[in-house]
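The block underneath contains the structure these notes are about, expressed in structure tokens.
All protein chains but one are shown in place.
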Amino acid sequence: MMLVSTLKRCFVRAFLAGLSFFLLLCVSGCSFKTKQSSLDPKGPIALAQYDLFMVTVWVTLFIFVTVGGALLWVVWRFRQRPDDDDDHMPNQSHGNPLVEVGLIVASILLLVIIAVPTLRVLVYTFELPEDEGSKLGQWYQGPLTEEDAETILTVNVMGYQWWWAFEYPQLGITTANELVIPEGKVVKLNLRSADVIHSFWLPKIAGKVDLIPGRANWMWIKADEPGHYYGQCAEFCGSAHAYMLFRSDVLSHRDFEAWVEYQKKDAPEALEVSVAAGERLFAEKTCIQCHTIRGNQYAMGIKGPDLTHVASRKSLAAGIMDNRGVDGRIDRLKQRENLFEWIKNSQHIKPGNLMYHDDAGLKTVPLSDDDVHKIVAYLQTLN
Amino acid sequence: MNAHALSLESLIKEEAKRYHAFINLAFILAILTSTEIVIIFLPFASWLIVTSLVVLSLVKFFCVILWFMHLIYDRILLFLLFMSGLLIAVGTVIALMFLFSPNDLDRSLFSFNTLSMFFNSFCFVA
Amino acid sequence: MNSDISSAATVDALHHEEHSSTGIENKKLMMWLFLASDCMFFGTLITTHLIYRKLYPSGAAEEGILNIKNTFNIELTSFSTFILLMSSFLMALAVSAMHKGQLQSFRKNVLGVIFFGLIFLGCQVYEFTEFSMGNPTAGIPPLTLSNSIFGSTFYLMTGTHGTHVAIGVLWLVAMFFYSFSGRMNIHSAIDVEVAGLYWHFVDIVWIVIFTAVYLIEYI
Partner (left out) sequence: MAVSTHAPVADKRLLPPSKSLIGLIRPDTSTGLVDWLTTVDHKKIGIMYGGFALFFFLLGGIEALLIRLQLMYPGGTVVSAQTYNQLFTMHGTTMVFLAVMPLNAAFFNFVMPLQIGARDVAFPRLNALGLWAFVAGALILNLSWLFQWAQVFGWFTPVSGQMDIVPAIGWFGYAPITGKNYSGIGTDFWIFGLQVLGVASLVGSFNFITTIINMRAPGMTMMRLPLFTWMTLITSFLIIFAFPAITIALVELMFDRFFGTNFYHVEMGGQPILWQHLFWIFGHPEVYILILPTMGIVSEILPTFARKPLFGYPMVVFSGAVIGFLGFAVWSHHMFTTGLGVVATAAFSLLTMAIAVPTGVKILNWIGTLWGGHIRFSVPMVFALGFIWMFMMGGFSGIMHSAAPADAQQQDSYFVVAHFHYVLIGGALLAILGGLYFWVPKIFGRMMSEKVGYIAASAIIIGFNVAFFPMHYLGLTGMPRRTHTYLAGFGWETWNFVATIGAFVLGIGVLMVIIDLIRTVASGKPCGSDPWDARTLEWSLPSPVPAYNFAHNPVIPGRDAWWLHKYGKKPEQEIEYEKTGPEGIHMPSQSWWPLVSSVGLLVVGVAMALHSAGVPYCGYVAIGGLGLSVVSFFLWALEGPGGYHLTPPDDGDEPQKVLASYTPEPSQKLELTH
């Protein structure tokens, strides 16, 4: 008996210690402002979704406290005590219609509290707002057709295994894995997939919408403040699904216009000898079959990301590799290392990716370290 | 066994009555089917034709399950069981029909070489 | 139950003395459950067809590769529909005969059902070959499993129905031969009735398919 009671005491102590450690962890380990958190909304859609979520949290918390409390109380109150008669026969009551119907009505009322804001937010997120100020002609100074000026900035999001293409049809530019949008403006995203189903998820700006092949999905987003945002594909899309990330830069109007101006330019001609060697290697080593570089007349491939301004991107390999230094700007040294690593070891960094593949399977492209350095040097001029 | 034997007599009588019902039904089904085939070539509005086709096939459908499949003679439970499956199926069909719309299609991925396909299948058969 | 009776028939009868809370034979109840489930089965197939019909008015993602109305042969299909309806009528007579214990009449009718079922299957085989070949001289393109979405849904749906018919024919053929074994008696009426239910269901599925797949193309 002694042993049992000691064991019991030890068990209780261990349990309490574990519980307090757990609670401590909860306090210290839970930040809601992490990089990809949906609990830190920075745009009206994410905010509406967050508010709705909080409504459901409060309603269910209320049910949790009342029903859970009732359960605990009942279990405690009607437990069999050690001195109770084993054969005690409780009252064999088997129901009370009034109580049952009352509780049903109460639960329906609680659901109505959730249903009303749900429908409101639903309509809000599904309808492109008629925001005059967001129309392209109202704020973008560059050349636009009349039709484009009257519409909202549109971005065609194309999902590939396992990277993203962002095309700005009104502005005539295409970029990859980094969605750049102006702050405070409504942006319409046309979501298309080239192969399997993907899902566009930028938690701080908006919840996800799927990119389904054969289906024309769209969503609208708006970002309230400039910043660097983190997003990810949220639908299982094959072996490297975990590496299908993307980043979003929200810029002020001026910065955005400058960015667009910059992106519209073709890639500069390779003037330096080492860079020209890299350009040649880029063609010789079959990179051109899949990648487009505007300004390089050989690089016209469409299977891989557009590399026209690859060096202006803050990340590499669909967001896995960060090119930024501590100050948040691109660190050229880091970028060089990343590019080298990626070209040299892409199968290791992102297993299953389609670099060095053609329709027949894995291609063997002999690349010496020196070759890679030259290609990197060439790519780094594309900023 | 005795109860069974007794009911056998009445059962046989019952069956004789059903015989005429079956013959009549066969005629009705034949007539309804010919009506359907005629209707589709009549110059009426398409909604009218579709509605009458649906009604006619529903009539045929229920005639078969009620008489040929004996539901009208059998216990109501069987009818309810079958109808529950049928209703869930019909409900699902209708809901799915509403959920799909040509407006949602993204046609950019459809790449279809009509000519080659035509020739391929032709050669295959030949 | 007298203890001196020990003929096979009595044992047989004893086995038939199933306990049933509702008075419905187990086999019949189960067949109806199967048919209820089969509604969902064919419902899903037909809805696949109708959805793609709605999405692609020409029957394929690309216009002009099919000519469904000309491919279809409404005379033949009407004939096979008629045949199937009449086979259902004969099946009802066969069940009726078995309930009365008239083995000869049962055999005659069930043979009729089998014959009609085979005609239906023959029509379908003919139809499938005709459709898949097309008629280039008359300008009717072929319709195959893989050349269009319509081909896929059409062949899978009607083929599944045809498989059901074929299973029914097999079942009835087995039953026909079994009727000569001497074991078939008035107590086997329930087995025949269950087979009959299946056969009628195949018939009503065809009623739906005939309207929703064939006739609708002519409007």
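We call the chains A, B and C, going by the order they appear; numbering starts again at 1 in every chain.
Simple rule for what comes next: a contact is a pair of C-beta atoms (placed from the backbone, for glycine too) under 8 Å apart; a residue touches a chain by one contact, two chains touch by 3 or more.
It should be emphasised that the depicted structure is a prediction, and the values quoted were computed from it without experimental measurement.
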Chains still shown that are in contact with the chain withheld from the display: A, B, C
Residue of A:5, A:93, A:297 or A:364 in touch with the missing chain, whole complex considered: A:93
Touching residue (missing chain; options A:6, A:20 or A:239): A:239
Identified contact with the non-displayed chain, of C:76, C:111, C:133 or C:156: C:156
On chain B, residues whose C-beta touches the chain left out of the figure: 77, 84-85, 88-89, 91-92, 95-96, 98-101, 104, 109-112
Missing-chain contacts mapped onto chain A: 18, 22, 25, 29-32, 34-39, 46, 48-50, 52-53, 55-57, 59-60, 63-64, 67-68, 70-71, 74-75, 78-80, 84, 88-97, 99-100, 103-104, 107-108, 111, 114-115, 117-119, 121-127, 161, 191, 195-197, 199, 201, 203, 206-210, 212-215, 217-218, 230, 232-242, 245, 320, 351-352, 361
Touching residues on chain C - with respect to the absent chain: 1, 3, 6, 10-11, 14-15, 18-22, 24, 26, 29-30, 33-34, 36-38, 40-41, 43-45, 48, 51-52, 55-56, 60-62, 145-146, 148-149, 151-153, 155-156, 160, 174, 178, 181, 183
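By definition in this document, only the chains that are shown with their structure count from here on.
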Chain-level touch network, classified as line, ring, star, complete or other: line
Mean-CA-position distance for chain C and chain B (Å): 12
Rounded Å distance between chain A and chain C, as computed from the means of their C-alpha atoms: 51
Cα-centroid distance, chain A relative to chain B, in whole angstrom: 48
Touching two or more other chains - residues of chain B: 105, 110
Residues of chain C that touch chain B when the two form their complex: 1, 13, 17, 22-24, 28-29, 32-33, 35-40, 42-44, 46-47, 50-51, 54-56, 60-62, 64-65, 74, 78, 81-82, 85-86, 88-89, 91-93, 96, 99-100, 132-134, 136, 141-142, 144, 147, 186, 193, 196-197, 200-201, 203-204, 207-208, 210-212, 215-216, 218-219
For the chain A and chain B complex, residues of the former touching the latter: 192, 194, 213-217
Chain B to chain C touching residues, read off their complex: 1, 8, 11-12, 15, 18-19, 22-23, 25-26, 29-30, 33, 36-37, 40-41, 46, 49-50, 53-54, 56-57, 60-61, 64-65, 67-70, 74-75, 77-78, 81-82, 84-86, 88-90, 92-93, 96-97, 100-102, 105, 107, 110, 112, 114, 117-118, 121-122, 124-125
